[in-house]
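The complex is shown incomplete by one protein chain, all other protein chains being positioned as in the whole.
Note that the chains are named A, B and C in the order they appear, and that numbering of residues resets to 1 at the start of each chain.
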Amino acid sequence: MQVTFKISRFDPQQEEAKQHYKSYTVQTSPGMTVLDALNEIKWHQDGTLSYRKSCRSGICGSCAMKINGINGLACETQIEPMKKKTIVLDPLPSFEVIKDLAVNMDPFFEHLAAVKPYLINEEPPPDRERLQSPEEFKRISDPIACILCMSCTSSCPSFWTDPEYIGPAALYKAYRYEFDTRDKGSEERLEALDNRHGLWRCHTIFNCMDACPKNLKITHGISLLKRKVIAEKY
Amino acid sequence: MFYRPKTGMLAWILFRTTGILLIIYLAMHITVISNLHNPGKFNETMAFLGSWQFRLLEIGLYAVVIYHALNGVRILIIDFWKGALFQAKMFWILAAIGLVLFVAGAYPIFTHAMYWKHNPDKSNYHIIEEASIAQETFLAGWEVKDE
Amino acid sequence: MADRQLHKFDAVVIGSGLAGLRAAVSLSREYNTAVVTKVFPTRSHSGAAQGGIAASLGNIDDDNWEYHMFDTVKGSDYLGDQDAIEILVRQAPDVVYDLEHLGVPFSRTKDGLIAQRKFGGHTLNFGEKAALRACYSSDYTGHVLLHTLYENSLKNHIRFFSEFDVLDLIIEDDVCKGCVAWDIRNGGLHVFHARAVVMGTGGYGRAFKITSNAHANTGDGLGLVLRNGLPLQDLEFVQFHPTGLWKQGILVTEGARGEGGYLKNRDGERFMERYTPTLMELAPRDVVARSMQTEIDEGRGIDGKDYIHLDITHLGKERIMERLPQIHDLAFNFSGIDCFKEPIPIQPTAHYSMGGIPVDNGCHVVKNGKLERITGLYAAGECSCVSVHGANRLGTNSLLEATTFGRIAGRSARADLSNIDFSDLPKNPRARAQAEVDWFLKANGSRKVADIRADLQETMTARCGVFRNEADLKKQLDHVRELQEMFKEISIDDKGKVMNSDLMEAIELGHLLEFSEVIVSGALGRRESRGAHFRKDFPKRDDDNWLKHTLAWRKPGGGVEFDWRPVIITRFQPMERKY
Partner (left out) sequence: MSDRDRGIRSGGAFSWFFQRISGVFLLLALLVHFWVLHFSAPDHGEITFGSVMERLNNPLWRAFDILFVVTAVYHAMNGALLIVQDYIRATGLRMIVVAGLWIGALYFLIVGSMTILGLA
């Protein structure tokens, strides 16, 4: 099957650098993914194309981009089942484009750091493991699979209009620690969560869950966090 | 910037749009009922609003209210239960419920409108005079500036 | 004017996988630490490890470190250094508890302890029966370890230089003074002046066509070491993981077999009973990979093709989704297979390099078989060779090695730093790296990086794969040298400085070509079969001549020079390896 890839290009080193689309034609085969097609283009057609890639098995989160209008991982998206003659590739929305499909990830990870995404527990640990029941583990077994690919935050209309909004990924990370029975850091995290650029900016639009390549229950986690904060306050 | 909307985003866009429409309606509604102190104008306005053309608009309003209310319910289920896990399904179920409510409600509204259209003699215009008399008993001490 | 591209840190860690981050977390408690990494930390390939991390916690079984040690020694086909292995297995429980205290979310037993599962080659009572030793977090074990360590790095305020590709180490008179790195995002060479440099640069699966490794796993650290006149150890030992997704090589965790999955050939036969009747599918990886390859070579692959079936349908939906959720997604996304109903097509895939930068038990990089150190240079994890894995690594021992020796590297550096001061940098520390970058950016030949790389990967898989022989290896050695010549005639399309991945791929290929020569030479030289290195022309292990580590230097003009280093044997004398 022949598929045309319309790829967003941007090179800041060009004079009057402007975002534009460039089309490439790729002969696809069953099982071929969007990342395979990008590699095909980069390796055999146009070496100047820039994008991030690494594990190509959906676990590192490097190759997130907007594929036909919706965020996802290039390495996980099979081409032929899409049944499209043309596939449009854009960088993740709402992040500054560095070159072509690669965006500046700094704001995303700054927001992540803001929720203090680590275990806070000043009590000296026991000699062995801290105990946790399988049910307690199950409460966090979903968010721990987050690969920080940025698809969710970049797909969120609240984030589009408010770059200070810490976004679904950071909130879900907060959920992962807030609902970890070993954690005692609720109070420290509250500052980042309980404000108009935190939890309350989530309007349950669900673009995050639709974009998430790991099918995580992000919005549900955020809802539980909201309830937790409300229950503590009122 | 184009982003392909799925159910959740669609629901949200409609929710905001209907919210804005309802704000506009609320403003109109309060203005209208503020005429309550003037029975003449009240009935005149009501008569106008009771016209079948306006009733059609009212059916539109009814749809907007149903949407905003039912999606509000959906959001409550998301926020306070585990609705986030089946929000899309819930949207379509509520859409079906909304449709039933709409038809059930729109029908009487519309038949009323038709009723007035065909029986203009029974419309509100007839009771203006009657109401004007009633005004005096109700509005003792109220300064009527208009008319 | 101050050089804005000159950075001074007490310690610089190169690489942000498990070993690098574990070292950095340890170092950052006392010292100003930077991590220089070519991919963003959470993109590191440690995150792709699925199955577990071994430790004889005995949460379910009556386990102890001696069993673990025996299994590791035996699994290594007696090439592992037993003093190092003892450190590894004795520290294992503490390392795992430490990780748990740092916040790693492990799956749990009913009593709230860390859950443990079976894994290939891990046994109780010296080979009696399979042991439940692998601590896990569903099938995201490496992922949660990596992310937890990254999060702790944030807590400890470690400075990250993400998307900085290290092009050179600054080593003078056996003292490492830092490194030079290319800023991928903006272009430009940065000098990192340091008192201690820890390498955690990972493996080189990308030298092969079918591999479970990431695009980034090009073994750059090994290339850097070779270029600085230092040796590499045991590079001929490349682990082929039995269960890579067919055609893609993407890892399907051994945990799938640990949970009870079957391997089946075209006749639906569980063929492992012919090879290892005791452990069946849970034999060590080298054994299973060879058994599978034999089935395929003898025409018993599925439909006579080059793959085998991994059947987990009998585990049931619930157990798969609880213990192996990622496998379900991978099989579905990459093979279109519904693993609740159908078996998964798999084939052996290049997975792990047992060899690497030779280090002593304190992770100090050594320059020869006499264990003379390079001051201020440390290595840990897959890029290093302590050697705890010997000729073949057991599943779940890699996460353990990365975290254990990452911590040891950090602690060694901490201890040493009280005595090491900043030494003066050479006049132009960037010179060599600058020359390399300039050469690539001007390269205007007729060859394509991608073509040479594809050629290398294909021929390495065909001739230096699961089974090897003299003729193929000789042919491959010549071929690699040919490719090295071709590499001098490349051109790259992208001449810019911003996000120039064209340049990065060329640099990576340079490393691949250099150490591939070492891999093939080592394999050609080692005329025996041991662990993952199987010579069809020498199918027996030869302890009389080959119970020793290979040390290999790359000569400046090309060609490889060898020396050997004895294997350290303490508790377990070599014996025949049967499962």
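Basically, a residue touches a chain if its C-beta (ideal position, glycine included) is under 8 Å from a C-beta of that chain, and two chains touch if they have at least 3 such contacts.
Since the structure is predicted, the reported quantities are computational estimates derived from the model, not experimental observations.
Taking the complete complex into account, the chain left out of view touches A, B. Within the set A:52, A:111, A:201 or A:217, the residue that contacts the chain not displayed is A:201.
Interface residues of chain B with the unshown chain, by the touch rule above, are 16, 19-20, 22-23, 26-27, 30-31, 33-34, 36-37, 39, 42-43, 46, 50, 65, 69, 72-73, 75-76, 79-80, 108-109, 112, 115-116, 124, 127, 130-131, 134-135, 138-139, 142. Residues of chain A in touch with the missing chain: 157-158, 161-162, 164, 194-196, 199-201, 203, 226, 229-230, 233-234.
We adopt the following convention: only the chains that are shown with their structure count from here on.
Here the spacing of chain B and chain C, counted between their Cα centres, is 67 Å. Centre-to-centre, using mean CA coordinates, chain A is 27 Å away from chain C.
Our note on geometry: chain A versus chain B, Cα centroid distance of 41 Å, whole angstroms.
Residue numbers of chain B whose C-beta contacts span two or more other chains: none are found.
Shared interface positions of chain A, defined as residues touching 2 or more other chains, are absent. On chain C, the positions that touch chain A within their shared complex are 39-40, 42-45, 47-48, 96-97, 100-103, 105-115, 137-138, 140, 143-144, 147-148, 151-152, 154-155, 185, 214-216, 247-248, 250-251, 325-326, 329-330, 333-336, 448-450, 492-494, 496-502.
Chain contact summary for the complex, chain A toward chain C: residues 11-13, 31, 33, 42-44, 46-48, 50-62, 76, 78, 98-100, 102, 105, 109, 112-113, 116-119, 125, 127-134, 136-137, 140-141, 144-148, 176-177, 180, 182-183, 214-215.
Chain contact summary for the complex, chain A toward chain B: residues 66, 68-70, 93, 155, 157, 160, 203-207, 209-210, 217, 219-220, 222-223, 226-227.
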